[in-house]
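Excluded from the complex is one protein chain; the other protein chains are retained at their positions.
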Amino acid sequence: MSPEPAATPHPPRRTYSYLGPAGTFTEAALGQVPEARDQIWRPVRNVGEALADVVEMRADAAMIAIENSVDGGVSTAQDALATMPGLRIVGEYLVPVNFVLVARPGVRLEDVELVAAHPVAYAQCLQWLSAHLPEHAHLPAASNVASAVGIVDGISDADAAIAPPGILDHYDLELLAKGIGDNPNAVTRFVLVSRTAPSPAPTGADKTSLIVELPEEYPGALLELLEQFATRGINLSLLASRPIGDALGRYRFVIDADGHVQDERMADALLGLRRFSPKVIYLGSYPRADRQIVRYPERYSDDVFIEARDWLRGLISGEPEA
Amino acid sequence: MSPEPAATPHPPRRTYSYLGPAGTFTEAALGQVPEARDQIWRPVRNVGEALADVVEMRADAAMIAIENSVDGGVSTAQDALATMPGLRIVGEYLVPVNFVLVARPGVRLEDVELVAAHPVAYAQCLQWLSAHLPEHAHLPAASNVASAVGIVDGISDADAAIAPPGILDHYDLELLAKGIGDNPNAVTRFVLVSRTAPSPAPTGADKTSLIVELPEEYPGALLELLEQFATRGINLSLLASRPIGDALGRYRFVIDADGHVQDERMADALLGLRRFSPKVIYLGSYPRADRQIVRYPERYSDDVFIEARDWLRGLISGEPEA
Amino acid sequence: MSPEPAATPHPPRRTYSYLGPAGTFTEAALGQVPEARDQIWRPVRNVGEALADVVEMRADAAMIAIENSVDGGVSTAQDALATMPGLRIVGEYLVPVNFVLVARPGVRLEDVELVAAHPVAYAQCLQWLSAHLPEHAHLPAASNVASAVGIVDGISDADAAIAPPGILDHYDLELLAKGIGDNPNAVTRFVLVSRTAPSPAPTGADKTSLIVELPEEYPGALLELLEQFATRGINLSLLASRPIGDALGRYRFVIDADGHVQDERMADALLGLRRFSPKVIYLGSYPRADRQIVRYPERYSDDVFIEARDWLRGLISGEPEA
Partner (left out) sequence: MSPEPAATPHPPRRTYSYLGPAGTFTEAALGQVPEARDQIWRPVRNVGEALADVVEMRADAAMIAIENSVDGGVSTAQDALATMPGLRIVGEYLVPVNFVLVARPGVRLEDVELVAAHPVAYAQCLQWLSAHLPEHAHLPAASNVASAVGIVDGISDADAAIAPPGILDHYDLELLAKGIGDNPNAVTRFVLVSRTAPSPAPTGADKTSLIVELPEEYPGALLELLEQFATRGINLSLLASRPIGDALGRYRFVIDADGHVQDERMADALLGLRRFSPKVIYLGSYPRADRQIVRYPERYSDDVFIEARDWLRGLISGEPEA
């Protein structure tokens, strides 16, 4: 990780925008990207800035939270992807929502009276705090990192701060407790977004992200949309309606589908979607964070699609059957 | 029409098999085929012989009844098309089921006591006979033509015969009454069958005939079959289940779908069928007898299919959107 | 079996109309009906007469061929059921299409030169005749029974006749050969039709017959019709389109569905059909001829329907869940 520019001019380094400052969960997600190592990491204040950096060429890619975020902004991110052209998701990353309680060196847990914390993070650690620091008071912080930085800088009166574990990589802080979030299984899903480019090659464990508007609002339109996937044996791992906002009762759907655009069944489903809907936004095909191999009925394999095309070609040419 | 072989060797004449003898409704259907004029017409005894003539190269094409036949054999014809490989339907023809009462010259209607008729034709003229010849008796005939030929030859005791109108083109007979069938709207549908060959070019008023086996018997399998058409805006004009006969509860479906295999939506539906079913028999795309232009929602036009493919190609290549 | 009226006046005997005369396949079907024993059997000339007998109270029930008939008239039967109100199918019977060759006592197979046969039956025995009587000639008969009766009466010149096996129960004839039909598995399906009445009680091996018109012709209307069955786990054993005849492109569908109207899933499907279509004709629920128990996924059992209704009632009443 290197927030400062590289000394050598060649090759030119790439820039990655992310919700900063250093130490956020988003930075932890970026830390999972091998290609981002030793490149320029550009902290920004929100998802809109991160995506605008990409579109306006200030960054090569942006890491943004897309599901279950504790840093906020998920529906903002979905709406931005639906309305900003020229973007492509190229990777997915999962970060456990795993808070730590940190303090200046020398401070002990029993000394803690005032806890700095972003209000959302604070709400997620209430059970632990009630059990272990029943007498504490809360000092609101502007972000999950600002809570700890205030302590380091000495500008905060807090005795301890709630922060992501990554904070310990950046600041000289003492770990008082870890895993203090009330939900030990909470995970935030992030995606890495670049400008439009060919998708990464299929790995067998891929996901395709789409945003699709219904052609018109009638009972059954949604069904017709989803049939495009079901009739090709494609499972969805995310489906969410979002009001489009231009007229009452108009919706777009945010969709993650199992598989890659280079899989025959996915390509065929995309053709069907495009014919069905006035607006299909292809956000990209990319490896799933969980590396789970996509399973599907044999009748939807590439071979079956290719064989069917050969068969049709034979029919049309009028060759006698073999 | 020329039942006898042609004298000139060039060009070689084509042979058409049909349910004979001359004068049947099937011959009337063949009379609608411009290309069959001045070629060899080969009368046979049943559908099986007609199709075998084609497969075994004794004929170039066969005319067979496929729906509402009064000459019989429709389900035999469907089953034969399902099991004999190497055949292709190339045309469709409609013949009104329009019986005449004929007699030797000089015979008057009031003289008629014994009426020769194929039993099926006889049953279809019962109302007319009861009204106009209440005292008549029935002499069964082997076919709709044999009834009249017996009179001409003098080997039949009948005073009159029920026959198709075409009989008057072949024999010196007197027309006693026409349109004597009980159902004035009855029409038999015929198809012209050749060996496998490229289908006639699309006319905009085409039909595609298929026989499809369900992959396995479960509630919903039929639905999935029909979705292949519905999700491409394709109407069906014929749908009939036929037990396959190899195991209880296994069916094949005889299908006529509006459109031509060279229409994008039909080609796409055939690909879907082929992937869905272990056995799809393409019997051919050919002009509809009624010349009715096929109508379909604009979203299933060729343009939309082509545009969607271009769009997908752009996506995969990673080009920025226009 | 008793074609003549019974001597005792009490209880009043029931009348069954069937395609006669005695000896037809239809009579064989009627012979399978235990309740018809010792009742009045009324031979008629065609399906229309048989059904009219029921509607106009001349008969209590009629036996008619409904699938794969060699006596003809299947589509006539379907159309009649679609248009004559007040009828109900109460039973299903299967009769093998099993022809015999019969002659006057003393005649030997090698003596046979002229064979009397209904033309349709004759066509179905051609292979056997070619193999065993290659030199024979055909004398057309008006029906499968008339062929044999002519021999018995001496008014026919034929040496032998093709007839159903039942002929031997009625006439003093010698069996020259049996099983002479070309397709040893051919079976005709018959139904027994009464006036509207409660359906026979469910047996677990039942069938429900329906005729349904599509509400309007659009791609997908048929699909919606069939979904009514598929979404309740109901299999179809017969599905056939029939043009209605009142306007181009309008169809009705002849349907046999597995199950009984008193099965919850079938009742629910009928409700769905009725809401969907302007015209649903319920022809009846009755035991299947093959006594095959109807199988369906557990989630469509009566229990599940009843439980769901209880659950909904609880919801609406606002009772806390158990």
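The letters A, B and C name the chains in turn, as written, and every chain counts its residues from 1.
Here is the rule we use: a residue touches a chain if its C-beta (ideal position, glycine included) is under 8 Å from a C-beta of that chain, and two chains touch if they have at least 3 such contacts.
Bear in mind that the values here come from a model prediction, so they are computed numbers and not experimental data.
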item: Contacts of the hidden chain among displayed chains; value: A, C
item: Sole residue of C:L94, C:A205 or C:V304 that reaches the chain not shown, by the stated touch rule; value: C:V304
item: Per the touch definition above, residue among C:L30, C:V100 or C:V261 touching the missing chain; value: C:V261
item: Residue ranges of chain A at the interface with the undisplayed chain; value: 45-46, 68, 72-73, 75, 118-120, 122-123, 126, 138, 140-143, 146, 185, 217-220, 222-223, 226-227, 229-230, 233-241, 245, 248-249, 253, 290, 292, 296-297
item: Positions on chain C where the hidden chain makes contact; value: 85-86, 88, 195-199, 215, 224, 227-228, 231, 261-262, 267, 270-272, 274-276, 282, 299-300, 304-305, 307-309, 311-312, 315-321
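Just so we're on the same page, only the chains that are shown with their structure count from here on.
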item: Touch-network distance, chain A to chain C, counted in steps; value: 2
item: Where chain A and chain B are represented by their mean Cα positions, the distance between them in whole Å; value: 60
item: Computed distance of Cα centres, chain C from chain B, in Å; value: 26
item: Residues within chain B bordering two or more other chains; value: 227
